[in-house]
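Note that one protein chain of the assembly has been removed; the remaining protein chains are unaltered in position.
For reference, chains read A, B and C in written order, and residue numbers begin at 1 within each chain.
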Amino acid sequence: MSTPPPDSTAVARAGDLALLVGLSHKHHIIRLTPGGQLQTHRGVIEHDQLIGRPWGSKVFSHIGRPFHLLEPSLANILLETRRRTQILYPKDIGFILVSMGIGPGKRVVEAGSGSGGLTTALAYAVGPQGHVFSYEIHPDNLELARQNLAALGLDERVTFKLRDIRAGFDERHVDALFLDLPNPADYLPQVRNTLKPGGFFGSILPTTNQLYQLLAALREHNFAFVEVCEIMLRYYRADPRRLRPVDRMVAHTGYLIFARPITDPPPDPPRKR
Amino acid sequence: MSTPPPDSTAVARAGDLALLVGLSHKHHIIRLTPGGQLQTHRGVIEHDQLIGRPWGSKVFSHIGRPFHLLEPSLANILLETRRRTQILYPKDIGFILVSMGIGPGKRVVEAGSGSGGLTTALAYAVGPQGHVFSYEIHPDNLELARQNLAALGLDERVTFKLRDIRAGFDERHVDALFLDLPNPADYLPQVRNTLKPGGFFGSILPTTNQLYQLLAALREHNFAFVEVCEIMLRYYRADPRRLRPVDRMVAHTGYLIFARPITDPPPDPPRKR
Amino acid sequence: MSTPPPDSTAVARAGDLALLVGLSHKHHIIRLTPGGQLQTHRGVIEHDQLIGRPWGSKVFSHIGRPFHLLEPSLANILLETRRRTQILYPKDIGFILVSMGIGPGKRVVEAGSGSGGLTTALAYAVGPQGHVFSYEIHPDNLELARQNLAALGLDERVTFKLRDIRAGFDERHVDALFLDLPNPADYLPQVRNTLKPGGFFGSILPTTNQLYQLLAALREHNFAFVEVCEIMLRYYRADPRRLRPVDRMVAHTGYLIFARPITDPPPDPPRKR
Partner (left out) sequence: MSTPPPDSTAVARAGDLALLVGLSHKHHIIRLTPGGQLQTHRGVIEHDQLIGRPWGSKVFSHIGRPFHLLEPSLANILLETRRRTQILYPKDIGFILVSMGIGPGKRVVEAGSGSGGLTTALAYAVGPQGHVFSYEIHPDNLELARQNLAALGLDERVTFKLRDIRAGFDERHVDALFLDLPNPADYLPQVRNTLKPGGFFGSILPTTNQLYQLLAALREHNFAFVEVCEIMLRYYRADPRRLRPVDRMVAHTGYLIFARPITDPPPDPPRKR
């Protein structure tokens, strides 16, 4: 067995991402930088006040308002992503990752980058040995996605490309490819050129009309094992004496589609003996 | 920017995990071994027939039945896990991973190991730089979990321990800790001793009665940011001419609970200026 | 205030519909008839044994197996309807009734009759002062629906017609009209001829493809206040010590569509003063 890694650090260090949660559960995600400052509606917090302090501590702004100092989860990060576009929800992203074989060391292509929400999740999941190639047609989106990834320290794992994917992707034989754009049905030949045979294709679409078109195109382009699903997430009030679901919930984020490009049958199947 | 990894391999190699899917969508997961054989109800397939063949190929058993050769996703693997116990579903596991900060390099504790389903997901997600410590009280479960992880080549990332966790965990300051057992409320002091301050605690419980007890205990033991939710996954028939949800679905797997242990306030909050 | 009716009868009488529920919760619905017999897998029960006995009693078959004697609800009746076709579920029927203004005294048209499930609900809800006109193109369906309604004593409230509704309906100015057939979009002119202006139109469709076509046709034919919804019903295990949802549920029965035909604007709107 390999040697387990040393104990994780229990204190916040310069360079760490930190989540600060105030009284109203307002979340702030920052990268701890000596001399840095976090400005909030409830006062200012000096980064130097946080560096060296145990995770889970309560800290106070200059006007005495309390905040909790926590490490952010991927879900925390995604929900706080600065955005110009609709971003994917953690409920969908978690299922995408486990359904598309996305983990340490994988090479993944996505288009478009949007605000970089899914890019963040992919870069996080593939780890330092993997890589993400993220295509985007709008320069402003690309710039925001790049900034968001840099702010999280994940930019080394991502290659951004400003490109209309109608022109195709540069990569070959990638493990997984995700299209988060309105007309994925138009790009399946490009997908087949880049995704390795049998690789993982995925997409998310808000309307059933788009879903139709993609399903028809997947058949035409010889994708198999097509799955379509939707995920509903319902929160509960965490009060043990009045345990019940919350009053309102998100009704729809999108339909998830997964499929795998297959090759033609080999020329001479063995005869039945 | 770091150098992207070389192109992923587009052909199946000895040592790879492979998913073979037959006509009725019956799934078989195997580790490709020279000289090995897969026995199915639709005939025998020699591993040597598969090694070197492109992923996504159609192959045939000795009686001529077709199978597709694919790389398995984590979801594929989880659903095929040999089991003695109820296992977690991919829909829940994906959300657990993104909500509990579990990714490359993390150190995670779980109890109980059960059949090793969640262990597999954790070991996959933490990558070669992370580690999983998995506690189990039943020797038969532990043995099965160990076998399942070994069959997947993930056993080097996991330390199994046969232990009643009432006696506590050996690790300190781990990043995340998940309890998949009937009475998590009984072990919160042990959790606090092992999970780093502000770390990620999670559990899944089938009944609202268990949920009560855990919520009450979390309050008592100073856990904060408690979240309770459930995830409903509904599949659709992927027929573009008759697009509709399937007839029946899983109604319930369990309530997911997430919380974070916090420390007491520091002794001298700054005065309001 | 009108005089309240006399106390309901607390004992089963000849002519009443009765629900007999055996140990495994198998349901039997019968009309109590002097001299009649109910044959079950758990023995024979004489109707005379039931007539005069209080509702809620436990009774025994000739081989000593217990049954409970109950009055059936509309939901009980619907779920036990003899059927040749898919029938509507109580969850959908309840919402249809309250959304389409169907109650005592109303005149309602439906097509097709199918096995008479919805016909039963409509006839029950409109009461002795209302009436249901039920159109069906298949003679075998019509015959079964007629038998089912007669067995329930509701046939006096229903006029069945063997007819292709392409030829139109005979009635004029009915209060509500429901189409439970695969291509409702094809019959909207016929609907407008029969449904009174502003009346209640409803339909149920299993696929999104059918739903498209109906929505497009409703626009074309000047229907307004179009609503589309789906209803999900999840049961719980009623065990107070292990309270939780059941394991599996119905994922889809159909999309419900409601709309109201409106007239053109009157010729001379008043000027703004």
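By our rule, a residue touches a chain if its C-beta (ideal position, glycine included) is under 8 Å from a C-beta of that chain, and two chains touch if they have at least 3 such contacts.
Keep in mind that this is a model prediction, so the values were computed, not measured.
Only one residue in the set C:Arg13, C:Lys26 or C:Arg172 touches the chain that does not appear here, and it is C:Arg172. Residues touching the missing chain, restricted to chain C, are 1-2, 4-5, 7-10, 21, 25, 54-60, 62-64, 66, 68-75, 78, 90-91, 93-101, 103-107, 121, 124-131, 133, 155-157, 159, 171-175, 196-200, 208, 211-213, 215-216, 219, 224-240, 243, 255, 257, 260-266, 269-273 (touch as defined at the top).
Where chain A meets the chain that is not shown, the touching residues are 206-209, 234-235, 241-252.
Operating definition for what follows: only the chains that are shown with their structure count from here on.
For this pair, chain A with chain C, the centres built from the Cα atoms lie 47 Å apart. A straight line joining the Cα centres of chain A and chain B is 18 Å long.
Within chain C, residues 208-209 each touch two or more of the remaining chains.
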